[in-house]
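Below you'll find the structure, written out as structure tokens, and then a few comments.
For this depiction, one protein chain was excluded, whereas all remaining protein chains were kept in their positions.
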Amino acid sequence: MTTHRTPGAQLSEYLLRLGDSTLILAQQLCGWCGHAPTLEEDVALSNVALDLLGQSRLWLDYAGSQMTPRQSEDQLAYQRDAEQFRNVLLVEQPNGNFADTQVRQFLFDSWHCLLLRELSRSSDAQVSAIASKARKEVAYHLQRSSEWVVRLGDGTARSHAYAQQALAHCADHVHELFAMDGLDQAMLHAGIGADLAALKPEWFSYVQQVLAAARLSYPQNPLNLDAGKRGQHGEHLVGLLMEMQYLARSNPGAQW
Amino acid sequence: MSEPVEGREAAFQQRIERGEKIESQDWMPEGYRKALVRQISQHAHSEYVGMLPEGFWLTRAPSLHRKCVLLAKVQDEAGHAQYLYSALESLGVERDTVYQELLAGRAKYLNIFNYPALSWADVGMIGWLTDGAAIVNQVPLSRSSYGPYARAMVRICQEESFHHRQGFDLVHRLVEGTARQRQMAQDALDRWWWPTLMVFGPPDEHSPHSRQSMQWGIKLYSNDTLRQKFIDQTVPQIHHLGLRVPDADLRLNEASGHYEIGPIDWVEFQRVIQGEGPCNRERISSRQRSWEQGAWVREAAACHADKASTAAALAGDEHAQ
């Protein structure tokens, strides 16, 4: 999967990045269902997870349609190992406490929103259609997570400390969101993909604005980890996939 | 001005018998209010605790489609709990107050959620059997004499029918699948059949609150009537799927048209109600843990709201000057 000789293989690899990032984040949010701070928040977080899961299915289905032999969304979600996943590292960071989850969500949503705006203008009609649909959902997610970051940052001393810690941890995985590797460049030149690097100033200005309201500060010297898109992941993803995939894998050929 | 209580109670009973709805601002006998609080809070707690056995499978669902369906379903249960706690608030009962009763282990909720969901087929059984039983129980409650409860039940029942169908669909897929999947379905049915029949509560002669609740129109059919209705509608579905009802005594009474079942183990029912079911402690401690872990979040939100309103007030003052 490292060489992208045909346009179809490049496209499917690119789509996996989108499908895997949304899938892993949705899977993580499933872990909150029934355990959120209030009943209303249970419902709200599940809505976000359902949106992301729906988006993931569209991206994976499209990715699979570009592969030979054709792969189904379930084959892609359930039959690949960690090193075949192409999600960004940010989404595989553990749920942690509520601040860890909301800060992760906020950094992701703020990027995701801009990315989908760009992809909605893609020359590939299907990419454009999926992105346009997803964009509406993600606009809502971003408003929600932004509000939570402000509440937690500008809440009690404890919640402020948790939010700042979460930010310190998540910021190490932000670089990857805007890093343009060979595949990103190729997809940009093909008119299909987005210029991620170009989005960073706009992203950072929005994030700074929310963080100011939250009395939080963006970490000074975050690490520049960026291997997720190439399939180099952390331990947590391995455990997450074991839980997600074991039932499907222990019943080969079964339909559910 | 105020009439004697007996006169008011008689007038109240006449309103119920005329089919009038009671709304929160209306006078109601203390017993009626208490019975409603008991019924609605048990129902709300059942939805909230009921998220746990299925919620466990959200991260383990074997296909993305099933994951979506299950997430939407478990989310609905949070929604149902939310509607029901809201209906309780119309009776002047704070959500927190009744919820603390649950966390303290003093409140009742449906016994069936004290059984574990051990395989993927259990997720199907909970939807098909438990929610099927819930529908039989709850459809009449959409006509409850208490307006806010009846309205919540209308919405809940519409959503429960999706739960019921998706459960049947899940099991249907299993019985059409591999031998291992069929076995999974049969095992789950064997474990969930009897606890589901107990969902309807003790037999009529041992149901302490039933008669009065029926008079007040907050319970419309007896436990045994509803249980029979559930059995009659579900046994043919089980047969359709080619599964076996785990009851050697089960037979169709041709004359009455009803299925007759073997004896229900009411000793076990009582044992689980008294807190000795396989998961009673686990369920309550899971709810406690989530509640405690959320405490600082609720505090933070409250603190932020305070700061924001103070800031707004100060800005208002400055503007006025």
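Each chain carries a letter (A and B) given by its place in the written order, and its residues are counted from 1.
In the analysis below, a contact is a pair of C-beta atoms (placed from the backbone, for glycine too) under 8 Å apart; a residue touches a chain by one contact, two chains touch by 3 or more.
Everything below uses one rule, namely that contacts and distances are computed from a predicted model.
One subunit of the complex is not drawn; among "Sugar ABC transporter permease", "Ferrous iron transport protein B", "1,2-phenylacetyl-CoA epoxidase subunit B" or "Molybdopterin dehydrogenase", its UniProt record names it "1,2-phenylacetyl-CoA epoxidase subunit B". Of the candidate positions A:L29, A:V43, A:L90 or A:V103, contact with the hidden chain is made by A:V43.
Where chain A meets the missing chain, the touching residues are 38, 40-41, 43-44, 47, 143-144, 147, 151. Residues 1, 24-26, 72, 75-76, 79, 82-83, 86, 89, 95-96, 152, 159, 298-299, 301-306, 308 of chain B touch the missing chain (whole complex, contact as defined above).
Following the convention adopted for this analysis, only the chains that are shown with their structure count from here on.
Computed centre separation for the pair chain A/chain B is 35 angstrom, with centres defined by C-alpha atoms.
Listed in rising order, the residues of chain A touching chain B in the complex are 23, 27, 30-31, 33-43, 46-47, 49-50, 53-54, 56-57, 60, 73-74, 77-78, 97-99, 150-152, 154-156, 158-159, 162, 243-244, 246-248, 251, 253-256. Those residues of chain B whose C-beta lies close enough to touch chain A in the complex are 48, 51-52, 55, 58-68, 71-72, 74-75, 78-79, 81-82, 85, 120, 170, 173, 176-178, 180-181, 286, 289-290, 293-301, 303-304, 307.
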